[in-house]
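Note that this complex is displayed minus one protein chain, with the remaining chains in position.
== subunit A ==
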């Protein structure tokens, strides 16, 4: 290994360590030691280069700067002749790998014991510059070396604790030393829309699969510019040939129904998807020299890309697809085609029956225990599961009334209201702006979920977290109803990173013949944002009712773990 590569790795390692500086806040220890600087002038040259690149300081870097200044002051007390200049150079955007080169050098010489992962590489590197030349070291270099040592120690402490949560930017995450587990997974492309390379890759992939690329529409609010935003008036079918030959007609129909909102709601989308899969399997014939188990899975890939282009897949759909793919690949090769196809169709029926229909019955059973006579139940939007529960409870002669909270632009609450009133349940209808007015009357809040994340957060229609928050403030219990097939292994703590942007033109409304936002695109400083999902923290949720029983929000990872073990 050449010295350059070594130092690059060191750079990366040290960059990670520097990032961790902001997380941990241990005290620095100043030790006196000597070290070699075989390429001192080279290092300073690099520092100059970094300065000239003129990168902006991020918040992290500013924090680090502040800490280092503090350290500096302490060092000054101990060692007077410290050049502040040098430290500033050190403080330059250190998150960029070249910058960390400055601090990379010292640890190469330091073979501090107990420093695990980053250490072996620096140690090895230190052996490479064998000639132990000791040029005159400047005070700045000494200081840099000391800082690097401290960081190495800190890293050792952290790795001893077993902390591996490095939040480095994805590109840097690819270069961590081999000993540290690569924890940062590849980011999905649908939340990296503002990265032109990712877009290029996506375009290439779609071209290969012969699926048209749907172009984004309108100005995106800057906080959400990393997400796709499509217009309903430009459906993907514009670019397809009419008797669609590349994509199965059932999938084209499904994609259209998704993008126009005709099939909306997590359960409905999954059922429709599985129905389409049944049709695909029925119309499928194995080409010669191919195996059904492998070829069918490959056939499904472009269809899934197409559906993704029409509307981003939901967590429930993702789980259903995983299940189908697993079932297909588990088909033994001796199995005849007809037999395999009917087996797959049975699997699909079974899945729907178990995970959706029976799960709904089980959840209703548990939930009805929680509904007592005289209750005033608040629901938000239109969740098929919550509606089902309320209708079942009404059948079992529980006396309660419902308050339906609704919000623009989807106004799904109207549909929920219609279904409940049709059954005979007495309902009140308010908009979300009145939720704190109506909450003193409410005894329970039932919420549906789009997905339950691995850290206990609930992902649901935008506005749910607001309802949960207000309910918490009023000490009203919040119960989330969710089937286990919607549990997702993703972790999310905010609604920004991964979300869905709906058509911004939905926000335009005509009142009294005037449409004020009609020409919103002409106003350069105006952006319309139509979010679809938001994330509710587990502190606001009192109980999650699943088909496995009633569990607290924090037990979701346990359920996931048990599910994975089962599979």
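The working rule: a residue touches a chain if its C-beta (ideal position, glycine included) is under 8 Å from a C-beta of that chain, and two chains touch if they have at least 3 such contacts; residues count from 1.
The rule we apply is simple: contacts and distances are computed from a predicted model.
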| query | One chain isn't displayed here; going by UniProt, is it "Translation initiation factor eIF2B subunit gamma", "Exostosin GT47 domain-containing protein", "3-dehydrosphinganine reductase" or "A-type voltage-gated potassium channel KCND1"? | reply | "Translation initiation factor eIF2B subunit gamma"
| query | Among the options A:218, A:235 or A:537, which residue touches the chain absent from this view? | reply | A:235
| note | Across A:279, A:521 or A:555, the one contacting the chain not displayed is A:279
| Pick from A:193, A:206, A:227 or A:263: which residue touches the chain that isn't shown? | A:263
| message | If I consider the whole complex, including the chain that's not displayed, which of A:249, A:537 or A:557 touches that chain? | response | A:249
| message | With the missing chain put back, one of A:301, A:414, A:516 or A:561 would touch it. Which one? | response | A:414
| remark: Residues of subunit A touching the missing chain are 235, 237-238, 240-245, 249, 252-253, 256-257, 260-265, 267-269, 271-272, 274-275, 278-279, 352, 356-357, 381-382, 384, 412, 414-416, 418, 421-422
